[in-house]
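The following block contains the structure, expressed as structure tokens.
Apart from one protein chain that is not included, each protein chain of the complex appears where it belongs.
Entry: chain A
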């Protein structure tokens, strides 16, 4: 029962996000809007109820199950992208290498700068 109560909160939050998207023509999915609403509400409230924690843990643990129908599609729509695979592979491999490099360098230098600032104080 308690998990269903938490699930109801999630469904209502999702519907609120969808409603905002449809009324204000926001180009962001209702799920993400609901997630942002959820995070801000919790930050204002300062705690998570047990019902909500149980429901969210349950759903997050089966996320893989929910995304699998989408993953399977790549095998059945492969010929739709023939001739594009070099571009796809290049973007994924080189692009990810560059973005990991950027993140590590940027974050490491900022953390170091923060420590220096602290030791200067």
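Everything that follows uses one rule, which is that contacts are C-beta pairs under 8 Å (C-beta built on N, C-alpha and C of every residue); 3 or more make two chains touch, one makes a residue touch a chain; residues count from 1.
FYI, contacts and distances are computed from a predicted model.
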Listed names "Electron transfer flavoprotein subunit beta", "Sugar ABC transporter ATP-binding protein", "Phosphate transport system permease protein PstA" or "LrgB-like protein", matching UniProt entry of the absent chain: "LrgB-like protein"
Interface with the unshown chain - residue positions in chain A: 7, 10-11, 13-14, 17-18, 27-32, 34-39, 42-43, 48, 52-53, 55-56, 59-60, 62-77, 80-81, 84, 86-88, 90-108, 110-111, 114
